[in-house]
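Just one protein chain is left out here, and the rest sit where they should.
Our next item is subunit A:
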Amino acid sequence: MLARRTLACVGSQPSVLGAAPTNARNMATLRELELRLKSVRNIEKITKSMKMIASTKLNKAQRAMNSGKQYGAANAELFQNSPSEEPAKRKLFVVVSSDKGLCGGVHSSVSKATRRVMAEQKDLDPESPVMVIGDKSKAQLSRVLPKNMTLSFNQIGRDVPTFADAAGVTDLILKSGVEYDSITIVYNKFVSAISYEAATIDVVTENALKASSGFKAYEMEDDVTKDVAEFALANAIYAALVEGHACEISARRNAMDNASKNASDMINSLQLQYNRGRQAAITNELVDIITGAFHLVISDILH
């Protein structure tokens, strides 16, 4: 082993571009490790700050959600007393998600739920229109259900959704002239700060309300019935938007928390590897120098 080492070091100098293969490989790996370490450190900083931002936004979003859900609850009594007589054949699906990513499985949860609901109901019209709020779900659903997509919205969800957003969406839906028997809103329901699940809200249309026997007890004029149906839709969309927004923020907080934890684990293991590599390189250089010096001394003594 010593003879081989001597042969190698007589004609070599330990350097960055290293003639000896082991030295060169160590240096290259060390350089790579250093770069990787630097980039993972940056990523950890970024994900940590995103988590902080999401935590602060979560409080506001949750408060808005609690007060916004009351709007959805207002519809409940009306719909309970005047249920729809015939099952709806052609449903309009309104899918509520948002434009931004890095929030876990929020968007795909809503897209999958839409496809599941469409597949489960046997007598559903396969050309049931689908309208999507949010670019992420729009991209997913436009690949899977291209023929059903009629309208899409974006720029909602940067801040807490307002009733103005919901009213705007409702008016566009009504103005688009799409035909449907009832409306199903698909959104993410806030179960807790660490979990959410996809849920649906059914909204009855004006014609279905008029046809329902329970509704006759209310004795409403036609004009007002139309207003009630439109307002009920806006309420339901607003409740879904606000709850979906809260789910997205909590999912982003959790995702960034996991990412930061993973990044700090990676930093620890990479740091250990780097230290080991650095110490091995130093040890090798020392051995080379000492062996070289040793042989010089020996040859001085012998000659």
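The criterion applied here is as follows: contacts are C-beta pairs under 8 Å (C-beta built on N, C-alpha and C of every residue); 3 or more make two chains touch, one makes a residue touch a chain; residues count from 1.
By definition in this document, contacts and distances are computed from a predicted model.
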Should one name the undisplayed chain from "Mitochondrial ATP synthase epsilon chain domain-containing protein", "serine C-palmitoyltransferase", "Presenilin" or "Alanine aminotransferase 2" using UniProt, the answer is "Mitochondrial ATP synthase epsilon chain domain-containing protein"
Considering the complete complex, of A:I43, A:L174, A:A199 or A:L270, the missing chain is touched by A:L174
Subunit A residues touching the chain left out here are 142, 146-147, 149-156, 158, 162-165, 167-172, 174, 176, 221, 223-224, 226-227, 230-231, 234
